[in-house]
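Shown here: the complex without one of its protein chains, the others still in place.
Here is chain A:
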Amino acid sequence: MTNTSGDVPAIEFRDVTKRFGDNVVLDGLNFSVPQGQRITLIGPSGSGKTTILRLLMTLEELSGGLILIDGDPYTHEYKGEKWVAVPEKRRRVVRNRVGMVFQQFNLFPNMTVLENIIESPVHVLGKSKAEAIADAERLLEKVGMSEKRDFNTNQLSGGQQQRVAIARALAMDPEILLLDEVTSALDPEIVADVLDVLREIAETTDITMLLVTHEMQFAREVSDRVLMFDKGQIVEEADPETMFTNPSHERTKEFLKAVLGG
C-alpha cells in the first residue's frame, strides 16, 4: 500500500472536519503536503493550526473526512459508503512515520535523557539496545546534548529539554515531523539554540515538516510554503517571500502586521 515515490503527497487532508462540541474548528479542510516539503502554518490563535498537528498525531479524533499519509488512510476510511475509524493496530503502523515535538517538551521525568530517547526505538521499532544507544548518542551530539546523556530531565533547562525532545522524535526516524510552537515556552535567549538545531535538521534531512510557530523569521528561512489560516480555513497560501513581504489577502496583512509589529 505504501507509496513514497512519485507524486503521492506525504500528507493529504480530504474534507477534514473537526468539532469540539458545537465549536467547529475545521470545516471541510483540503490540503496536501508533498514529500519532503516544509510547511509553516500561521494564523491567529483558535484558527485551527494546532488542531491540524494534533489530528495528524491522533491526539484528537476526526469528526469527518480523511487524513492520508503517503496515500494510506490513517485514522479513518470509507468502507463502501460508511466512514469508519481505522483500528488502533493499523494506525500504529502508519503512526511510526509521524513524529511530534511539543511546546511543553513532555519528556518523561521518570527516565534519564538517554532512556527517553531509546524507549520507543527499542520497544516500538524493535531495535537492539546497543543499536538504539548508538543512534541516541549520535542524535544527542547533533543537538549538542552529549554531556547530558545520563542526566535526569528535571536537571535540564527548558531549551535543553526541548533539544532532547527533538532528538527523541528523530530517534524514531520519522518521515513527517510536526513542530507545535516548540519555542513558545522558552526564554528568548534560548530560542536561537533550538532554532539552530531545527535549521540544521531542515538542511541535512529530507523529513517532511509541518510547523506551527510565531518565529516568523525562522519560518521564512526554512519553509517552502506558508499557509495562512483563519477560522479553520486556508485564507492564503504562498512561498514565504511572498507571504511575508507581499501578502494579497486582507486578513493576512492584518495578522502579519499584528505579529511583526510593523
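Just so it is clear, a contact is a pair of C-beta atoms (placed from the backbone, for glycine too) under 8 Å apart; a residue touches a chain by one contact, two chains touch by 3 or more; residues count from 1.
We adopt the following convention: contacts and distances are computed from a predicted model.
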Hidden chain of the complex, named as in its UniProt record, picked from "Sulfur dehydrogenase subunit SoxC", "Predicted lipoprotein", "Ectoine/hydroxyectoine ABC transporter permease subunit EhuD" or "Protein-methionine-sulfoxide reductase catalytic subunit MsrP": "Ectoine/hydroxyectoine ABC transporter permease subunit EhuD"
Residue of A:63, A:120 or A:233 in touch with the missing chain, whole complex considered: A:120
Candidates A:17, A:63 or A:104 - the one touching the absent chain: A:104
Sole contact to the chain not displayed, among A:19, A:92 or A:214: A:92
On chain A, residues whose C-beta touches the chain left out of the figure: 57-59, 92, 95-96, 98-100, 102, 104, 106-111, 119-120, 123-124, 168-169, 172
